[in-house]
Each structure stands twice: as structure tokens, then as C-alpha cells.
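Removed: one protein chain of the complex. Kept in place: all other protein chains.
Every chain is named by a letter (A, B and C) in the order it is written, and numbering of its residues begins at 1.
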């Protein structure tokens, strides 16, 4: 089977957007340099001209409003932020203008656009270069918020957004996924509807709803647990954070009775809260035990590597949660994966970025 | 018993802050004009000088960072926004700087400050002048977020913030509460710890967790239902949105088995979600029925009065929810309060603001 | 006086009379939303828009009535919008603060001060890319220039040489706060720092000087794709929001209004009275259209949210 990296899929989606839709413009700080947004925009300026692929000054708020103005005028803007933290400078335009334009004007306007940004987690990024702010965006009616967890979902979402949809889409890519390889399905170039959630693993013992890189961690944890104990976890990739497939989640928990939410952001008012809301307002009695949440420590991100290690939940925490849920006790006594095994992926990361 | 309006209490708190703490500075657009932030800053410039009470240019982002710099230098900044929507321009400074400063620097700095802003709901304010964005702020570790629902909680919170606490506090006042009168307790000037939640009504049949003006609506609904059916609702004023009293909520629902969350914001990733998280991650089996959420329609706020009426939940929706929860059916057949009765308060509101 | 001058004065008077109608209606609560009146600022808006083509686009603020009408917005749809009716231009969802009329080029009005600078910039970029010869005009108050986005947009539109004219209505007030409390810069020097051509219109009641100052910049925007800043000294007759006067309030000079009114052609030019009847009839028809229209249904509430 062919494989594809996350980086590769996004790169192809960018080129496709430029080739197939001449209204597409691509801009942001760093889209034309030799790094090219982690490689995903390399050479595009040369291929498509500097009118369509261009640098911007440091001006996140205005360049977001710029995207809206361009979109209203028939262009398809792709605006890229090298880190999601910088989107905080653009909240006004995103929330007050973009999310409201179509509704506020009674449907007179369409505002298609894609805002890509990257969850900077990697390595000593500290409090201002690591945030995973999906909850802030998903709270606001009027925008689609996605977090592609794989090459396939990233590709399909971007193709769909650019060619078949009229809505503003905010996508948070994850820094650590860029080098991951994924199986490449034959139907990959067929666009599927991406503004929903996907079941990525079947199982009957526990449901894991995961976002972004936590989907990969969940798959690794589930495989490990399966091997060690035979327990089978069902995994749902939430993917569209703002418009998840609520039924898929409810049906899974109806079957398993146990739920873990594994997210890249903070717990309060975050994805964990939202999933809890879906269950508790629809069928709280599907839960045979309290929901377990794996998310960031309730603090800004510390730079020191030692603290950072505790700050982020990982596969071992997931395995631990599965055991304590399924054996209904905190001190389940089961063996956790070795530190080496857990770090397998992240360990390969090297700075400075 | 003496009474006090919300406006009156906030005005007294502002004067107190200026009098008792000479480090206090008060600034924002409109703090010195003849409207004086709905009356709460009137005359303060004259009394305390234009160095301590001053207008700012339209520059929300910078004036928020300015507050941080002033706070680091030993001042106590009170920054006022006439509408919470404008805080979206300040998200960068609030989230990237203010919420992180103390932690990021290992506790070397204290950053006391109060950011007051007003939920603009009143009357045809539309999509950009009405938002209740508490969830965006409360998601971020490092800030206290409060929504005073009464004269007493507003006063006590501001006094405490200014005199006894070193943290950044974001307060969302509600436009429609300004003219409400509240009983004034004798101990009112004694500062109590305000970064928590309060039980404002005892009852055994259903728990209502409410924020801001929805606390008033809940009290009215509970009294109505009590009179009509004898059912007794327990009401918790969430008050500190970012640091609620989880035990108070859990204990109440353990008793009543039924929970309504009544909030001024959107449901997804909002207060409703957060309360659901608290229950579902701790004791989901206290719920004898799904949680009911009363919140904004999942849309920007429409300007047309007719649509606005449907957009906001009101006391009648609360009564309806209590009935359908307590009688365990949607078509409970009970009589709802008359439209006249429901509108009693809001109807008195007249524009242009 | 030329025919076109007469037409402009007539159009300005029409805007004035529309807003006077709003003042008359307002106490009855048929318009249940804030209104920010343009009274005093109509004529220059009409004069500037006369230099635009229908395909040129305009972005403006909550103080949107004048721009809406001057850019050809439909009066029936406007009143229905103010009344919160389904037949309003935006089905009542926009209201007074957010008028728009895309078919004649009004692309939106924001109640967030400064927000439209960048919308206009993006639209102008599209024009430049499409080489369609259209330009964009962005009409805001002077207070808006205090927001950082103004700097960002001036920089970007100068960098990319966009066909975009920022028109700044300097009425000396942001809500109730005078300019001296807010600005340490002169707009001219600021524009020049980006090498953006600038024009100042001292007399906003003189069509000739308005046109003379604005035309070269607008033509240069169109033919040479260059941004420009035009500042207009103007005066707001009414309170910031609402239909009353506030001349004797703190921060305002009670005597200034007489000076303006004395020179205001819409007041002093008695020839214009000839237009009043037909304008009144048109306004009454629009009000009648609004009154007769239905309120939106419940399913409108969740329509058009992504």
C-alpha cells in the first residue's frame, strides 16, 4: 500500500487548490521562504506567481479581515499562521466579522476561506508558541473548525473546503504529525464530506474520542492494550470540532458504557466539556462510569522539558485510563508501556523549531 | 431593608477602589464622558484627577497590554469596555500575555487588574454588540472570570479584587441588570471571597445553575413554579465562571437528580458544556435525566426584535424546562407564565443603547 | 449650478429627510435598534459616491444610512430592514448598524470600529488581481484610525499599491470624546509616512471643492492602482447614537452647531424645497412597505449559519 505523510498530503492539497481553482490566493508569514510552512507551500510562489502566493507583514488582525474582503470579492483565500497562538491577534476579525457575515446579512454573502494554523507543540515552545485553541474557535457559531489527524483527513478537508464549500474553515494542524506516514487509500482523491467525525477503530470495551495527534496516541494505546489484555477500544476521531457527529459518539458509548476524551487543549470549556455536554444533555445514562479526560495541565505551557513532559498527556496516560476505566479501579496493577515505547514518536523531534 | 441597584453597587465599588487604593487607575473609552459607563464612572475624573481616570484612544489590544505593564509596575488598573465584543480585539494581550505572565516567569511577577466589560444585550444590538463571551476567557488558565448577577456580588468582587487579590480578573456585567434593585444586606461592606459560586435559593426538586441575568430569571421562574405547583428549585449562581464551586453543584444535583443550566452565552464549548463536564467526569449517575441547557440560539444575534425574542432564553423557557424535567415529559401540560409577566423586566428597556 | 450639483443636493436632502423620518418614528418603537444618524454628513458622502461606478464597492460603519442611500441602496428594503421585517435587505438580521446593498456595491457596515479597513483592503486586492478597473472606497470616522488595523492596512495597501480610497470623516468626536483626548498624530503626516497620497477636504458643504480634491485621487486609484487617504472636516448634528441632540453636553461646544447650520445647503438653499414633496412621497411609500411587510418566521432564526 502506498503511504503518505501529513506534510505530503497538505502540500498536495495546497498545490491542488492553486491549480484547480484560479481564484485561490495563499498568503501568510513565511509562505514564500525556503522553509515554506514546514514544506507545505514550497515553490508555490514560483509556480503560481507572487500575486497569488505572497508574504504578509506582521498584521494578523488585518490580514484576516483582508481574507474576508477578498472572499467577498470572489477569491478563495488560504491564510496560514505558523502557530495557532498568533490567531489570538485575529480573534476580532474571525469572531466579529467572519463568523457573522453571512448570517448578519441574511445570507446575501458567501465567505469561503481556509485559515490554516499550526499547533506549535514540539519542543520547549513554552507558553506562547504551543497553544491548541480549538475551543475558542468552536464556541463561535458560523465557522467550521477542524483538526486533521491524518494525511487523508487533511487532504480531503482542504480539497473539499476549496472546491465544494462556501464556509469559513479554520484548521489546526499539529506540528508533530508532519512526519507521520499514513496508509494512502485508493479513493483518497475522491472528496468526502469532511465536516464530521470518523470512527477509526472498532471496539466494544471503551470509547475514546480523540482530536488531532491524540488520535494517533489513542490508536497506539488501543493496540497496546489489545495485545496485553484483549480489551478493545473504539476510537472516534472528532475531526470537525465545531460540528462533530454526535450520534456516532452516543452510539459508541451506548455500546461501551465507558468514555475517554483525549484532546490537545485544556479541559475546562474545551473539547472534554463539549463531549460531556453531548452525552449529558442527550443520554447521560449510557455512562457506566465517569468520563475520563486527558488534556493539558491547567496551566500555561512550561518551557522546561521536564515539566513539559508532565504537561502533555501521552499514550501511557491513555493506557492507564483505559485500564482504570475497564477494571473500574485506579490501581489496576496492569503494566504500562515503557517510557521508551511511549516516546517513540516524539523523541525523534529535534529543535530548534 | 435597604435596597441597592446593580449600577449603584458598581459605582460605589469604583469610588471605593479609587479612594482606598491610590495605585488604582481607571481607563477606557467613555469613562470620563457624561454617560460615564452607564453611570458607574461619573465624576471620578473630577474627583481623582485625569492622571488616574482617563479616556483612551480606540486601541483595545494595546490598552490591555498597557494594563499589564502598569500592573507590573505596581498600579492597579481597571480597564473598562462598554461592550464585551470589543474584548475580542484584546484577546492576544489577555491570553498570550496577561493570563501567562505570572506562571511563565515562575511566580516572579504579580499582575493584579480588573477588566470590566458589559454584555451589550438590550435591544436590537445585533451580532457585534451583544455577545456574552465568558467561555472564551474561562477556557484559558490564569485569569479569574466572573459574572456578577447582583449588586452584592458585583460590589464584593470588585472590592476584593482591588484590595485583596493579585490576579487578573475579567468581569462581564450585564446591561439589563443595571436598573435592578437588590436587597442590601448589612454585612455587604464586609468583603467575602468572591471567586466561587453561591447557592441563592434552596430547593429539592431540580437544580438550576445560572449565570448573570439568568440568575434573576431563574429566581422568578422558581417562585412562579413554586406558587403554581409547589415544586422547589435550588438555584446556584455560578458567578465565578472560571473557578466555580464544583462541590456545591454536585451536592445539589445529588439531592435533586435534575439539572438545568441557564447561561447568557452559547451552549457548545460554553458554560453548559463546562457544567456537564463537571458532572460527567465526577458523578454522572447523580443525573436522573438529561441536563437541560438554556442558552443562546446557535447563531449570531439577529437585530430584528422578533428574532431576538426567540434568540434569548427567558423565564418562560425556564419554567417550561422545570416542568418537563420534573414531570419527565416534554408535553407537561402545565401553564406557562403570560408573555406580559415574562417581559416585565426587559420590557422597560428603551433604546437607543 | 450644474444639473449634477442639483442632483447631488437633492440626493443629500433625501438622506436628510429619510433620517428626519427616522427621528419622527423612533419614539414609537417601530425601529427597535440603535440608530447612528448621518445628519450633517450627507452631502460629502453623496459627492464622493458620485465619483464611483456601480461596480466599485464601498465598506462603511454603523453610521451607514448615508452611504447606503448614496451608493444606490433601495429605500424600501432599508426601511423594512430598520423595522426588522423579512423583506428587509438582510431580513431584519442586520438592522440600522449593518446596512448593505451588494447589487449596487455597498458590501457591508461594521459596528466594530476599524474592522472595515481590512475588508476594503481585501476587496481592493481582488480588484487588482482581476484587473477589472474597479476600486474600493472605505468610509469611516476619524476615531477608527486610532485602531492598529489602520496602520496595518495603510502599510499593506501601499506595499501592494491597491486601488483603494480610505475616506475619513473627521467629525472630531468618537462617541462623546473629542479628538484631542485621543490622537497625537495628524492624518496627513501618517498617510505620507506610507507615501500614500492624501487630500484634505476643509469644506464638506462645497461640492466643487470636494470633487476637486477627491477626483484626482479616485482616478489615480482606478487608472494607476494607488491607494489614497481623503480626510473630510465634518460635523455630526445629532448625538452619537439615537435621535436627540447633545450639543450642550460635556465635551461638545454648544455654539458650533449654529455655525454649521448657517452654511448647510440642505438648510439654507431654499431651492431644494422643490424636491421635498416627491421625496416625502417616496419615503412614505417605503415606510408603508415596511409596515405592511411580515416579521421573519421562526425558521429564519437558524438560517444562514455555517
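Everything below uses one rule, namely that a contact is a pair of C-beta atoms (placed from the backbone, for glycine too) under 8 Å apart; a residue touches a chain by one contact, two chains touch by 3 or more.
Keep in mind the model is a prediction, meaning the values are calculated, not measured.
Touch partners of the unshown chain, restricted to the chains that are shown, please.
The omitted chain makes contact with A, B, C across the full complex.
Pick from C:23, C:158 or C:267: which residue touches the chain that isn't shown?
Checking the options C:23, C:158 or C:267, the one contacting the hidden chain is C:158.
Touching the left-out chain: which of A:4, A:85, A:205 or A:245?
A:85
For subunit A, which positions touch the chain that isn't shown here?
Touch with the absent chain occurs at residues 29-30, 32-35, 54-62, 85-86, 89, 123-129, 297-300, 302-307, 310-311, 350-353.
In the full complex, which bits of subunit B touch the chain not displayed? Write them out.
Residues 25, 51-52, 56-57, 59, 61-75, 77, 92-93, 96-97, 99, 101-109, 141-144, 167-168 of subunit B touch the chain absent from view.
Mind listing the subunit C residues that contact the chain we can't see here?
Counting only subunit C, the missing chain is touched by 146-152, 154-156, 158-159, 181-186, 189-190, 192-195.
Here is the rule we use: only the chains that are shown with their structure count from here on.
In contact with subunit A and with subunit B at once: which chains are those? Just list them.
C
Taking all protein C-alpha atoms shown, work out their mean, then name the chain whose own C-alpha mean is nearest to it.
Of the chains present, the most centrally placed is B.
For subunit A and subunit B, let me know how many angstrom lie between their CA-based centres, rounded off.
Whole-Å distance between the two chain centres: 31.
Let me have the rounded angstrom distance from the C-alpha centre of subunit B over to the C-alpha centre of subunit C, please.
Their C-alpha centroids are separated by 35 Å.
How many angstrom lie between the centres of subunit A and subunit C, each centre taken as the mean Cα position?
41
Multi-chain contacts only, two chains or more: what residues does subunit C have there?
Residue numbers touching two or more other chains: 88, 91-94, 98, 110, 112, 148, 305.
For subunit B, which residues are shared contacts with two or more other chains?
Within subunit B, the residues that touch at least two other chains are 61, 85, 89, 126-128, 298-300, 302.
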